[in-house]
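Okay, structure first, notes after.
One protein chain omitted, others in place.
Naming follows writing order (A and B), and every chain is counted from residue 1.
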Amino acid sequence: MVKFSDDKLKEVQSMIDRYPEGKQKSALIPLLHLAQEEFGGWLKPDTMDYVASLLTIDPIEAYEVATFYSMFNLKPVGKHVFEVCHTGPCMLNGSDNILDYIKSTLGIEVGQTTSDGMFTLKTVECLGACGYAPMMQMGMNYREHLTKERVDAIIDECRNEK
Amino acid sequence: MSEEVKTVKVTIDNITIDVPQGTSILNAARMIGGDVTPPAMCYYSKLKGSGGKCRTCLVEVSKGSEADPRPMPKLVASCRTGVMDGMEVKNITSPRVTDARNGVVEFLLLNHPLDCPVCDQAGECHLQDLGYMHGKEATRYEFKRRTFDKHELGPYIQLHMTRCILCYRCVYVADQLTDSRVHGVLSRGDHSEIATYIEKSLDNNFIGNVIDVCPVGALTDKTFRFKNRVWFTKPQNAHRDCSCCSGKVTIWQRGEEVLRVTARKDQWGEVEEWICNECRFEKKSASDWVIEGPTHVSRHSVISQGHYENMKKPKEIFSAVHDGRSPKLLMDIHSVSEVNDPSVDLSKINGSASSDTFKLSRKKQ
Partner (left out) sequence: MAKKLLLEKAHIEGIRHFDVYRKEGGYAAVETALKMDPAAIVEEVKKSGLRGRGGAGFATGLKWSFLAKPEGVPRYLVCNADESEPGTFKDRYLMEFLPHLLIEGLIISSFALGSNRTYIYIRGEYAWIVGILEQAIAEAKLHGFLGKNILGSGFDCEIYVQRGAGAYICGEETALIESLEGKRGNPRIKPPFPAIKGLWDCPTVVNNVETLAAVVPIINMGGEEYAKIGVGRSTGTKLLSACGNINKPGVYEIDMTISVEEFIYSDEYCGGIPNGKKLKACIPGGSSVPILPANLLLKTAKGETRYMNYESLSDGGFATGSMMGSGGFIVLDEDQCIVKHTYTLARFYRHESCGQCSPCREGTGWMEKILQKIDTGKGTIADIDLLWDIQRKIEGNTICPLGDAAAWPVAAAIRHFRDEFEWHVNNPTKCLTQNYGLAKYADALGLSA
């Protein structure tokens, strides 16, 4: 069974307090974000059931939402997730080459995770960084103006992080 | 101040009618009846919030109202657009509507498996009717059709997701008729699907009504014995004393056996009164029911091509409002699905029909 710590439960309550009485369902997306961060980087059915119970909604309402939004992972992912943008403007600035380079460096295809569980590679659509292309998202942050050298440096940085 | 509801005048395909204020264009058209009624695949008058999604009911508003006669620039969903006094609407008299509707039908059939020969809904399928009336001769889609992982919904209800047109009716049924909803629409865009996410069975009382509201064969009755083609079963109005619903149903019989039980439907194919799971799934013997007499099957269903007596045909007004032109049959779904070939007189066949029946008949021609 998953359960938030007392501190996190306080945070949950403050999220719910942002909405008028009885509108606690509005906290669903913020809570799913929090749960994904807390419970292993992805949303297990148990996790979603737990979130639904905190908001007193039917579990299906949480599933419907979690499967709609692209930031929620419904399967386990690696420790670091590279989400490379490949929409028009990034494509104009060579996102295809960066994607190929990451694939060959990590030895995985889009949608896969390295066997050591370190890296997952995904493609995403425009992240609002078109002027700083090519780019990818990594956790809470953007990595912009990507070159092969920068990709190498980022991979090293991840590997050296304990 | 009077409590009376004001009536307004609306003209649809040159036919004028007075309707209460607040009526939708679709319902006004239904009051006129016949061909001027736009097809509706997602709207369901008894389900709040339904409609607007499938876009088959699009019509042209050529005059907004007496007060503001400007035409509406876009076609509108007649099921979700209210009439205004003096409004003029074109449905079958608008080439724009015909064109858009052909498009919508093509979109709806794009990923549809066209597996009518093995589909329980064949004969009662609104998509089949629609394709027959408004579609194209053949699909222009050459890519692999979408498939989904198989999903079980428990002992009563069978889901064939590839047939679903995402009308959301079954979701509204669960929301509005049952205590808690366990199925819903998951994922997004062209991956959207009706599912429960983790395997759960749909067994809430009244959930069986999803079968009746589903316009296609995506949700069917698992307890429908022998999977008979519906046009070989005889529908009878029947009732029983039921503690949780009206107990008024249609039973589909062959001989003494009750092959399945459904709610009674009106001429638009809509359920008249919701029925409970017990009546629908558990009462499969003629002795469970007091039989009232044969059901009048509406023309809405292709079953009516069969052998039902007492059919009252609404007056056909197509050519009257369409400059004398007769309707153009654009898609022959029979040629695609190999079922319900109009040249085959179904009532003359013994036993179950299969696609072979139709293939044979085609060879003979």
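Some observations on this one:
Please note the rule applied: a contact is a pair of C-beta atoms (placed from the backbone, for glycine too) under 8 Å apart; a residue touches a chain by one contact, two chains touch by 3 or more.
Not measured: the values here are computed from a predicted model.
Shown chains touched by the missing chain in the whole complex: A, B. Contact with the chain that does not appear here is found for just one residue of A:29, A:81 or A:110, A:29.
Across the entire complex, the residue among B:20, B:33, B:52 or B:113 in touch with the chain not shown is B:52.
Of the candidate positions A:42, A:101 or A:132, contact with the hidden chain is made by A:132.
By the touch rule set out above, chain B reaches the unshown chain at residues 51-55, 58, 73-75, 77, 80, 99-100, 102-104, 106-108, 110-111, 140-141, 143, 165-166, 168, 185, 187-192.
Touching residues on chain A toward the chain that is not drawn are 18, 20, 23, 25-30, 32-33, 55, 57, 61, 64-65, 68-72, 86-89, 91-93, 124-133, 137, 140-142.
Here is the rule we use: only the chains that are shown with their structure count from here on.
Chain A and chain B have Cα centroids lying 41 Å from one another.
In the complex of the two chains, the chain A residues touching chain B come out as 45, 58-61, 63-64, 67-70. Residues 180-188, 196-198 of chain B are the ones touching chain A in the complex.
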